[in-house]
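Partial complex: the chains shown occupy the same locations as in the complete assembly.
Order of writing sets the labels: A and B. Residues in every chain begin at 1.
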């Protein structure tokens, strides 16, 4: 017999979450730039159990040609989950969820790159998730933004992000799968250019009051700025140059 | 969408003075009209116009096998056809990524409002559940398909009848077993950012001039139940807060109009 969802406890008597984290604590993040030799730019990101690899190819010729934009480069983003990356085996064919995430993520990254410098070209970003536990679209986005930087593309800023949300009656940061299954779960993935707090990706599922929503935005803003520091460190590790100097 | 390049410039010029080509105020929606249950083979249907945008939604409620991990829950499925009859730029063929995004945002607006009690859509645990298929066709595209489709789906759901089943869980043709119960009335509000101006319910020309899109679904208790940001542009935090609060403010007005139309059309 499976436990009723309502009986599940999301915070223990000390206010700790199921995996021991405090309310707004995020899981450990590991970032590595330059992991795929053949690509023009690449990165690996581990966020808790989530594992994503991103590769950038381009700017290169847009095929088929009629899709080319005469004014700027076009970012094409492919978010894919490996069949073994989820509890049940996923069909390898991309599903509607993957296509939607690819669309909004590609739009988010388009804001961060100076696309006008490369008219008529394609910049292809391939991201594969190899392991998952809630929050993969943001994990993928961090990897993709690092890969774009690694490819030497001119960028306004890095794209950082986090999924904030709600479970067991409280707002939380960086929810895991267990919390995502709560009966009152809210998932609010958000991505920003942290330097000027431009919101480039924002989605939400679940029931939030207006006040809770505003709080979520503020939690996200703080986290994005911290995560950006981790991204910068990962780039420094590869390039040993100060990416913050020009901000 | 090169075709509206000139018009886009006009839109931007007017917005410089917080004016819209359509004379609407920045946060005004276009008028809606709705026809209900004119399609007999659908279990529920609505034809909705939002300004010159016109869409039709048809509901089919079918007995299906439940998913293994939710043996006692019904489900919904939203499919939106960006029909090539409605816009010279829409092609025939399998759903595009635009169509998939649109379908999924409408799906989440309805699903996440928890207006449909999926447990009540269970026929026999582990064996049969109701699946509510919501299929939507665009007939004429004059912008803001998000709000038009969501509201049309809501109207169709609210007048949908549940088929009668025989002992073997087969549908008895043309007999019904009551109405679909909808506990919430989620309404989607879509904004466009053009330059640094924001307008509600963009028409097609405004969409062509848009940098970013923001949609938020609100229920009668003024909660937010679904959000989607789109396009290459970005929003500031304050802009997002402002749009959310505008949507909440506008909810009662839109819901009142919507309900009035529904009541005038529908017997139950």
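As a working rule, a residue touches a chain if its C-beta (ideal position, glycine included) is under 8 Å from a C-beta of that chain, and two chains touch if they have at least 3 such contacts.
What you are looking at is a predicted structure, and each value in this text was computed from that prediction instead of being measured.
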Overall stoichiometry - one representative per chain kind is placed in view: A x3, B x3
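Everything below uses one rule, namely that only the chains that are shown with their structure count from here on.
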Interface residues, chain A side, partner chain B - complex: 96-97, 99-100, 102-104, 107, 110-111, 188, 193, 197-210, 213-214, 217-218, 221
Touching residues (chain side chain B, partner chain A) in the complex: 95, 97-98, 100-101, 103-104, 108, 112-114, 214, 216, 219, 222-237, 240-241, 244-245, 248
